[in-house]
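A single structure is presented below for examination.
With one protein chain held back, the other chains of the complex are shown just where they sit.
So, chain A:
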């Protein structure tokens, strides 16, 4: 979980100056959550640890390229992790079957009329906006994020034509960005 007290941007800038203690603090702060995501994407702990290792090494080496005027430090770190995990998935393929129960559950989690009021105070913007998407648009986005599936893989998983899936994802992302910018 993001820690609003933790200064990700300052920590990355310290890493860029060669501050090993800052890097260790970042590791202690974030490695567990990063590993959770890597395991969900890759399906296997050993591969996830390899991926996390590679991502962390990259974070240290590229810390000087982080620019806080472009965005938040934590997002930058996860962009590196996800990029490596996706590469790993594309080159080696998925080696294990995954249980997508929790994704189904989140896909079913539509906004109900009575939720709308409480949604107003919802600080988690993306979750709120996702719940306002129709399920057929929401589900493929969740499969792409949590399992790193390609368009083709999502189409076959949901037994839906490829063109339809591409269209739904694109429309879903457009609707999401409208909601997020609102």
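FYI, a residue touches a chain if its C-beta (ideal position, glycine included) is under 8 Å from a C-beta of that chain, and two chains touch if they have at least 3 such contacts; residues count from 1.
Methods note: contacts and distances are computed from a predicted model.
The chain absent from the displayed complex carries the UniProt protein name "Anti-sigma factor", chosen from "NADH-quinone oxidoreductase subunit N", "Anti-sigma factor", "ABC transporter permease" or "Putative D,D-dipeptide transport ATP-binding protein DdpD".
Within the set A:12, A:39 or A:133, the residue that contacts the chain not displayed is A:39. Residue-level contact of chain A with the missing chain is found at 1-2, 20, 24, 27, 31-33, 35-37, 39-40, 45-46, 48-50, 52-54, 56-57, 60, 70-72, 74-76, 78-79, 82, 86, 91-92, 106, 124-127, 141-142, 144-146, 148, 150-151, 169-170, 173-174, 176-177, 180.
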